[in-house]
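Following this message is one structure expressed as structure tokens.
One protein chain omitted, others in place.
Entry: chain A
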Amino acid sequence: MIFKSVGRCPTLKYSALSGLFCFAMHDDILHISNLSKSYSGIKALDNVQLSVKRGEVHALMGENGAGKSTLMKILAGLITPDSGKIVLDGEVLKNTSVTDIIKKGISMIHQELLIVPELTVAQNIFLGREKSVTGTKVGWIQEKILTSKATELLGEIDVSIDADIKMKYLSVAQMQMVEIAKAISNDAKVIIMDEPTSAISNKEVDTLFRIIRELKSNGVAIIYISHKMDEIFEIADTITVLRDGKYIETQNASELTNDKLISLMVGRELNSMFPEPAVSTMNRIFEVRNLSRNGKFSNINFTVHAGEIFGIAGLMGAGRTEIARAIYGLDTLDSGKILIDGNLVTIKSPHDAVECGIGFVSEDRKGLGFIPELSVKHNVTLASLPEHLRGILLSNKSENHAADKMISELKIKSFDRDQKVANLSGGNQQKVVLGKVLLSSPKVIILDEPTRGVDVGAKFEIYKLIRNLAAQGIAIIMISSELPEILGLSDRIMILSKGIQKIILSREEATQELIMKYAVH
């Protein structure tokens, strides 16, 4: 296995031995110190440090919102930090653009692969560098040279992919290999991999790990982000934990245990953001039996009572959102029954769901939540328009009344009810979506990540609101990636892992550690 050139080891191309030499130098290839970044007053990164050695796999761990992606985006040159220092191989990086960063030796393999499906593998690898790679002076791309160079690169990581076929015919795993080949062609010294195994099979994971080990032995450092514990312990040399945007600890992977790592990740105090729970009744409002959707989740069973907040926890990709979408009729169920007030209901579309008394606040607020060009008034009344009919025409007065009621009850901050929702802040947009659901007088409300992208103040208001709704006898199903939120609000918590229902814990039983334990297995 020969790499063209890696890092600043000129002798590397001659033998693997020099790669060992490089590795033996043990100097930091990447050193980050005092890195901070705020978004409108909220610190996404607070004085974070990270040291990555040549030839190591360095895992970056933390809950959702811990600051991993912000850190990675800064490293990839996508956003600029407010303060701090990044030193790559002895050189201080400052105000570097995405292309500069890649030239200097940091490549990122995004979770959502950035590829051009209609171009060939070779064209993708050398996209934007056609002239320099083929050495041509004119703008005439010599496809043959590109293809042969790409084939050479793919051979280096020992994968058999035809460099001449269009990218769209490859599997996700193969696309990833192409991205890695591209990183190598850029002489990457550091390769960042963001959840690289989230969409590939176990066998493909093995191939990926083999390539990672080869890269490692040639002195390339890998920053590896994943939620999967078993993977981390298999591949990582060093683990750095972030929490709430702060640096917590860096340790050798061999010195850490599963439980220790989880407690480092979640180890924060529950604060008093959460209102006291009301007493839920034993009146079964909502029940699902044996819900399954092929490849997403199977055999899900739970009951939600009037006045109860039923939390659903699990890692990304555990099937939480998929269950919500299927219940609401956005996706089809392969099997299973849904009962409301003890009666079997058939839900084939969101229209059916609304008719049955189900409300849904999606995690995808922009995509599924509101109509940006319509006013606050017209958005909140959208799911309950028949109530505002006088004869066959809509009554403006009646709509105004309903809109004003929601604006004051939910404390929606807009200067009047005719303001476009597109011009509101994230928290207020979320309240508009909630208002729309409430006006349709639902018996059950499904909240998927109700406080995502919402600032702290609005979060608290939304928590109070959720509690109040439950107190009015509405059954609430809440999906959240934020453990404190799930623990603080839920009366019972169902934990999912890989589409399987692991356990339902009561409020008293549940702890962060316990949830994580079930979620990662």
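Everything below uses one rule, namely that a residue touches a chain if its C-beta (ideal position, glycine included) is under 8 Å from a C-beta of that chain, and two chains touch if they have at least 3 such contacts; residues count from 1.
The working rule: contacts and distances are computed from a predicted model.
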If you had to name the missing chain as UniProt does, which of "Osmoprotectant transport system permease protein", "Monooxygenase", "Monosaccharide ABC transporter membrane protein, CUT2 family" or "RsbT co-antagonist protein RsbR" would it be? "Monosaccharide ABC transporter membrane protein, CUT2 family"
Which of A:Phe370, A:Tyr463 or A:Tyr518 touches the chain that is not shown? A:Phe370
Among A:Arg213, A:Lys260 or A:His351, which one touches the chain that has been omitted from the display? A:His351
Listed in rising order, the chain A residues that touch the chain left out are 328, 330, 349-351, 353-355, 360, 362, 367-374, 378, 382-383, 385-386, 389, 392-394, 415-416, 418-420, 423-425, 436, 440
